[in-house]
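A single protein chain has been omitted from the complex, and every remaining protein chain is retained in its original position.
For chain A:
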Amino acid sequence: MPTQALINAFAERLVNTALAEDRNAPKRLAAVKGKTFRLRLDMLPWPLTMTFCADRVFFMGEDYDAVDGEVTTSVAVLSTLRDASQVTAALQRGELQLSGNPIFAQQASQVLLGLEIDWEESFAKRIGDVPGYWAGQGLAWLRQQRPNLDAWQQWFGETLSEEKKLTVGQVEYALFSDELKQLAQRVRQLEGGES
């Protein structure tokens, strides 16, 4: 437990420092405020659990059990997600699992993936130029590894319209089965009348 709590504390500090530097962060946070997102990655010994507040993120431990949405996948899969069809394919192959509202999953990942700050400069302000440079380089590398945001957006767009189609289909089906039931009833009445 202490290692996990320690790393969470560190991550929380890092991410909230970054969010404070990002002018657009409050907007992204507003969309998910009060909710908790969990990411399970094969590489991580425990899930990443983030509770969003108006101006910051809390990193919770795995015991926190009031979670609103969850994505389970592997780093390998995550870094191949370059376009929407790959997201769908990963879902179909079971390499990516999603629970909760897909829009929430997208908005939650945006909080971190959408970070737009000059890392090198903000680290330099805090920890001095040289370490700041190295920290900035490290983060630049990390950012290259992140999945393509556009791909996600496209995928969510498509999924949502597919979901709509699905809903229409369900309504049609329900109407159809009602009609069927009525028909069956009429047939029974007719049969009854005859006998």
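Just a few scattered comments:
Following the convention adopted for this analysis, contacts are C-beta pairs under 8 Å (C-beta built on N, C-alpha and C of every residue); 3 or more make two chains touch, one makes a residue touch a chain; residues count from 1.
Note that in this section contacts and distances are computed from a predicted model.
Its record in UniProt calls the unshown chain "Ubiquinone/menaquinone biosynthesis C-methyltransferase UbiE", which is the match among "Sulfite reductase (NADPH) hemoprotein beta-component", "Putative hemin transport system permease protein HrtB", "Ubiquinone/menaquinone biosynthesis C-methyltransferase UbiE" or "Proline dehydrogenase".
Contact with the omitted chain, checked across A:L6, A:A20 or A:L44, is made by A:L6. If you put the missing chain back, the residues of chain A touching it would be 1-2, 5-6, 8-9, 33-36, 51, 53-54, 56, 58, 60-66.
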